[in-house]
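Not every chain is included here, but those present sit where they belong.
Chains: A and B, in written order; residue numbering restarts at 1 for each.
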């Protein structure tokens, strides 16, 4: 059995979905991972990991708009307001989505559906850097 | 160590919760899985995997109704409307729930609570077929 850990760092610049499917697949290929699980954990509570449709970019726009309506950036609604109007909503959006996903790898291939891509969903307004731990555990 | 992959395909016919706990347990027994993890990934972004109460079916009705109120099937709210009024809401419901769950197996038993069942939560209106990858990794 074999275990490998590596960090993927992504620079974000506002509320968007940042796809990193290709970066993850490249590491699988370069490290010659064959069969096993790939556990991803984002090390933050104001951004999420999300698997979504990678065909029509309008889906991403609708997702961002929906979540901003569902969780308004309005300081009058929250008591934790010291880090800005987008901070508490970011924590709530994180709770409503995921900060961890486990993928399966079979014969060197990441098992994703045809239209699935892996995204970092950034909930903060300001530019920042996000760290996503990748942990491979397999043969 | 041992790894096994198999696909579970479920035919759906509208917005319902489709329980597949027994199908998953049957495969565990038939394959003589003893101790390990069972990683499930649904290969779609308009249906979810969900663990819910399996006692009172009213819970499922309330869940479906709640999600339809939370994410209205109203094309005026979205820009991604080409695939029908239920499509963008399906992507949002997928983001609000899960497309991946890892279960633990101990002494051949899937570790679920007394009242827990595993469901496919279908968000599309039309009949379709969904693929859920099962990946066993254990002894």
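Note that in this section a residue touches a chain if its C-beta (ideal position, glycine included) is under 8 Å from a C-beta of that chain, and two chains touch if they have at least 3 such contacts.
If you're wondering where the values come from, they're calculated on a predicted model, not measured in any experiment.
Shown are 2 identical chains; the number of copies across the whole complex in this structure file is 3.
Note that in this section only the chains that are shown with their structure count from here on.
Inter-chain spacing, taken between the CA centroids of chain A and chain B, is 20 Å.
Across the complex, chain B meets chain A through its residues 1, 3, 5, 37, 39, 41-46, 70-71, 77-80, 82, 88, 91-92, 94-96, 98-100, 102, 131, 133, 135, 137. For chain A in complex with chain B, the residues that touch the partner chain are 1, 35-37, 50-53, 56, 58-59, 61-63, 66-67, 70, 96-98, 101-104, 106, 111-116, 137-139.
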